[in-house]
Structure formats: structure tokens, C-alpha cells
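The complex appears here without one of its protein chains, the remainder shown in place.
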């Protein structure tokens, strides 16, 4: 039986100035700091019980250390390792605790050079008593957090000049499923929208506008649970002078979005709301062609922007 | 390998007056009528591609014909049949097409007498052209529907005087997972909140207030995607004189709710929003005791009400 | 020419424990403390430029010191004094600065014994630099405040066993306009919904349920600007164990509401949203009879409660 991924579990990013980046990700965005070392901070969103969904590390320059994917069961980590090695992929084993809070893991590169991590175990530390919700099904109370604090990590968008090859590799080697795909009018693939766990898009793999730039991480998305929170999130970003460079609704996924950017590191965060869930076991990928609609955005739009390269 | 359920797929209800009940479920609630025979109507919500998530049949009295659960794969139907027969459960085979739009199925009773159906195939008919969304990932346009039309079937609440036994049976025979449970102060179980597919609560199995009434279906829930739509849904119900008998937010599941009732049949619909999703493969059931909070409702409340008995 | 009121300007309440009450009004509700003395705190909401819309004073017991109404122009204060004296009402002059931030005022009792204040001038102190919004039309940034912080003082509800007489007195002596009125089935007046400035209901004058209790202030309402904020406000109250004793939508005024209560003082706050504005110069009072609808609440409801007596 094939190993299976359960979800996008965490993202590990590098920044040239950790305190400056925390002013965005913690103070402005409202992620909670669970753990902190000299050069790293471990954050999670208010509805997350796991130790972290975002690791920020201070380094010489901005970058993406790895994207972490969690398996459905403990055996999955070893099983994926065997499968990848058999396919000729170089796999590095990572000891439990090497990344704080996390069990044994493996790391490897996908063809475009992005570092992926696969793991299963993650500690579930209690929030500090004064931040604990009275609701047992929610870690953090809503009382002191940023008004726009998102609830859960949602997805990543990866830029790859050969976006089709990347998507097919994720399907073949990691079992990602395709929820939607989008072709240019010449029939070439612009983007593929994949799910690790099956219920929602967790990896959007797209070409950048020129189609020529090197691979990059365009954004990491966290979910809010009310469309009006996107206005509130934008308001909070602007008050703190965190640039907002996109607001609207995608036609692909139906997701409503607001993009903000940590100027120190260049890392972009998406606040997202809506988008449908796939519980239909017979879902067929939605196939878009560039001329189906007048614009890829259903509402609003994006400021053409940079992304953080690997 | 064990067969697996993917989701609550549809609910089949009986009403003494189909036209009167459609005035609620179609006109007021905003479900779309996909198919219609002399004595039955097949409805789905605006984000559903399958043939129906609600079948309404005219009969001598109100009742619940069955609750339909969809398997992850086609083999699951036969595999569940074998497993149930081996466990001494009486299983009836239902031919493809016996229920419009649906493939082969099995039916059986859970211990409290509720009829369950398990199936895999369901047709995906196109909406009429004038109702088709321009978005390829959404069947119905938002343009002419009821302002509060929900998006997808969400869950059912079952009343059972031996709610614990019912929940355990669903776990053992059908592989339901427990997301939350709620005990009275004497340690007895009041309710168990289970998932068929794993990501969200799809069956709340609870005692009624007296703990003595016969098994019943308290409500069928459809999801909206904005908390303010609960106000809008209530407004639309009141304008049409459809009684509203609950509004607020549950502590269990964090779900926000508005209950309305079809007076003709007594069937209750919940508009629900929010509630968390479980993608965490290491989720542990949330354990509530009646004295953890001052009230099971976090906000607002319910008018003590009847339910439709089986 | 008659003097005119512009609006309900502020409410002055007494509490037996100022710090405990600030834990509700400031910490939980999110009003900003502009000024503080040993025994008083002056608060305003995030969209208010005036020195205060709520004065909380520590006293031996809970109570209502006065309700403050602001005139359209400076001459209005003296003109109202003359008019009231001529009508035989006892008027006390209050020097500028007697109430912090406020200019000259007059005080007097309405027939039920409630103390009213009329004034025109109020200082507009700058917020602290770190709380100042970047938007010049908004005093406070949204960045650190309570997620549910309301924007502006909206209205008061007064309980009076002779509610009709009270309303007529406000019309005759202070120029209040009637937006809506509500009669019992025997034709007697239950409540009158009046505006000081003309655009919205600012004083709801109603009988309590028994019709026999002494005059009281049932609640002070502050406006939020999104119906979903009522859920968020309730959530924040519950996390801090501030009791919530009402949630829904009124038929009168169409106002959506969530009531919370400061247990220390018994003072109740309403978070309100919606309700229509009257800019129509030919508005005719809306006349309700108790049997027009099945319930005075359009959605949800109230826990029968106490009010703070004068």
C-alpha cells in the first residue's frame, strides 16, 4: 500500500532579520510564537495545535529552507523514503528534534531544487494559560490576538518555469491529486493546483508571468474564516506599513485573497478565505483555458511582484 | 484493507405534502431542484455537482427514509456489505437507478432502527444553461438563487436514547472517527460527534433532552460560507414565515448555526458556518464534560423542539 | 428658533469597582481610556474624536449618573435652559471642566427621575501616537485594540413604567423625533423609539416586561460595522467570562444585537449593527402592534434580565 500525505504541515523560511520579520508575522499578522531560540522562531495560527506551521530562521539572506508535508501515519515517513530512493531521488534523514517539536523526517529536492520535508510526528504544546481558549477544541482565545489573526496554514504557491513537470513529479512521487489546472491558449500548462491530503488545494504550481524566472516561493497562505476579515487584515497591514500587493478573488479555487509582504525578507503571506473543499471521491480536475474568462482573477487583482527565490 | 467512507452524501426525507415542503427547501432555503417525479424531488446545493444531496418523497406522513453515505471507491460498497453481513447485520442490495442518479447501493439498519445507505456512484448532471456559473469549479451561478442558498450538505444530528451505543456501532462497523465527545457530570455520554470522511463532523449522535424519546433525526445541516449569511438566512426564513427555532454558536465544533423548520413535514434544516476542519492525522477526540462551560451553546440558543421520528 | 439636539453624546455610569468595570469596558469591549482620575475613567470608541462617550465613576453602588445630549450649536445649551425653566423644570448649571473635557452644561431630571445633561463643547484630544491611525479620518488604529472594539456610541434603552409619558416629554421639551412606536394589543403604548439628531434611534423608551418596575437604564449600545462582528464580540465576551444575555435581530429598527453585562456594576452593553438611517425629511413613524409579528425579536432573543435602576 502506498504511503499517503495528510497535509501541508509547515513552512520553514529564512530572513536576514528575525526581529523585523516577527514584527510582521507575529505583531501584524497575529501568528503565535510557540518557541524561540537565538536564531529561530516557531509560530502557529490560533486554531493550530501542532508545535509550528511556520519556522522563521535568521540567516545571511532571505530564502526558503523547506516545505514540510505530514504523512497520514508514522510508517509513511520511511515508506516515502524507500519509494524516493528507489526512484533515484537523494534522501537525507533528519533526526527527531533536529527541528524543534518534530519527529523523524526526511528531506529531498524536487526537480526544480526546492527542498521538501516529510514527517509525521509533531508535539502539541499547550498555549500559555493566559492565552488558552475556554473552548477545548481551540487552542488560543480570541481576546488579545491581532484582530485579523488567521486560523490555519492553508497552502503555498510555487513558481517554476517548468510548472507542468513539477506538478507531474508531485503526483507521481508524492501522490498529490489535481483539483484544477489552467492552460494557456496554445495548450501549454500555466498552472496546476494540487492537494496533498485531498480536501483542498495545498500547492499551486505555476509559471511566473515571464515564464523564465527561476523557481521561487510566491506566497504562503493562511486561512481566515470570514470574507470581511480580508478587509480587516488589509487594514491592520496598512496601519503597520506592511505593504499590501493584492486583493480580490481568484477564479481558480474561488479563493478570496489579500496579499501582504514582509519587506525585510520579501516573503509574502496570503490571507485567504473561501474556496471549496473536495470531499467528492469522484472529483474530476477542473480544466481551465486562458480564454474561458477575461481574467484569471474573478475580482480585484495583484500588483505584479517579486517572489523569494530558492 | 478496510472499506472507507468518503462523506455523508445525501439524506432522503418524507413529507406529507411535497409541494409545500419544496416551498421551504427550494423557494426559501434555495436548494436547486435537479430532478422531479410525481412523488419525489431531488435537490442539491449550489456548490454540489452530484445529482442530489436531498431527496424529498411525498408519503402518508413525515419521516426519514434513509441517510446516504458515499464510499471512497467503487469496491467499498461490496466490501461494506460483506463486513456487515459477517457481523450479522441484515443488508438489502439496491440496484443502480433505483434511486435516481445513483449507482448500486446497500441499505441496512443501525441498532436504533435508522435506515442507512452506502453507495459510491452518483451522476453529475449539468445545471440548466441559464443557471450555470461562469466559474468552471462551481455548478450554479449566484445570480438568481435565493440570497441565502447554502453551498454544500454538511452534517446530520441523530437523536438516540442510547447515543453512546449508536456512536460505537458507527465506529466499529462503518469506520467513523470521533472528533469530539460530551459527557454529563455523572460520566455518562450525552453526545458523540463523528466524521465519516475524517475532515469534519458529519454525524452528531446525541440524547434528546429527556433522554427517553425514541430515535429521531433532529436536523440536516447545509453550509453557508459567511457568518453574516446566518442573519440573512434567518431574515429570508422569517419573510416567508418559515419558523426559526435556534440561532447562535455551539461550543462543540465551534459551528455557528441557524435552525429553521418545514412546518409541513417537521424536518429541520440548519444553516451552518464555521467549525474547524481536521487535517491533523494525530487528532485526539476533544473531551467535554457538562460542567466545563456554563452552557453547551457558546452564543445564543435553541428553542426546545421536536424532531422527526423514524 | 428652537434649540436642537445633535446627538446622544455620552453616558455617565457608576460602578462599585472601577477596575473591575474597566476590565469589561476597556479590556473586553475594547473602548479606549482617554483620561483617568482616582475615581473616574473617561472612555471613547475607536471612531470617536470627542473626549469621552462613557464616563465610569466609582461609587458606593452601581447607578446611572446622567445621560449627556449634545446640542447642534453653542447657543443651544442656554436656549434649552431657558425653555426648561419656563416649563417649570429645575435646571442646574454645570461649569465647563466640571466634567473633564466638557464645556458648560445644564442638568435636569426628566419626569421619571433620570438625570439628563445638555452640553455643546467637548475637547478632542489626540490619541497617543502609538495608537493613532494613519487614516486622518479615524482616531485609533485597528492594530492593537480588541478585535471587536466598537466604533461609536449608538443609543440607550430606558425602562419606564409610564413609557408613553416619558417619550412625549422628550418630544415636547427636547425636540426628540419618533422613528417607531410599538403598541400592545389593547392599544396601550409599550415603547417609543426616538431620535435626538434625526438620523437614527438614540433613545428607546420602553416598559419593562412586568410594566411595574421602577425606571432604569436597560443598556447602552455601541455600534460595530459588520454583522459578523457580533459573533466575534460574543466570542470575546465568553472567553473573558463576561456574560452574554441576548443575541439576534430586532424587528423594531432592524438592529442586530449582542448584549453583554458587566457583572460588577450590572451595566449592560449592546454591540449593535445595522438598523436603517432616516435621511428622509418626510419620514412617518412606523407603527407596530404587538400582533403584527409573532415576536418582537426578528431573530434570536434575550434572556429576561435586570437593569440598573436610577
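A, B and C label the chains in the order they appear, each numbered from 1.
We adopt the following convention: contacts are C-beta pairs under 8 Å (C-beta built on N, C-alpha and C of every residue); 3 or more make two chains touch, one makes a residue touch a chain.
Quantities reported herein were computed from a predicted structural model and do not represent experimental measurements.
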Residue among B:71, B:112, B:195 or B:228 that touches the chain left out of view: B:228
Options B:133, B:171, B:264 or B:282, residue touching the unrepresented chain: B:133
Candidates C:50, C:160, C:183 or C:270 - the one touching the absent chain: C:50
Hidden partner chain, touching residue among B:79, B:141 or B:302: B:141
Interface with the unshown chain - residue positions in chain A: 226-228, 231, 234-235, 238, 244, 247-249, 256, 258, 298-301
Contact set of chain C toward the excluded chain (per top definition): 1, 6-7, 47, 49-50, 70-73, 120-122, 124, 134-138, 151-152, 180, 197, 199, 225-228, 251-254, 274, 276-277, 279-282, 286-288, 292-293, 298
Hidden partner interface residues of chain B, rising order: 28, 133-134, 141-143, 145-147, 226, 228, 232, 235-236, 238-241
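Operating definition for what follows: only the chains that are shown with their structure count from here on.
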Proportion of interface numbers common to chain A and chain B (over half same, under half different): same
Geometric centre distance via CA averages, chain C-chain A, whole Å: 46
Residues within chain A bordering two or more other chains: 134, 226, 228
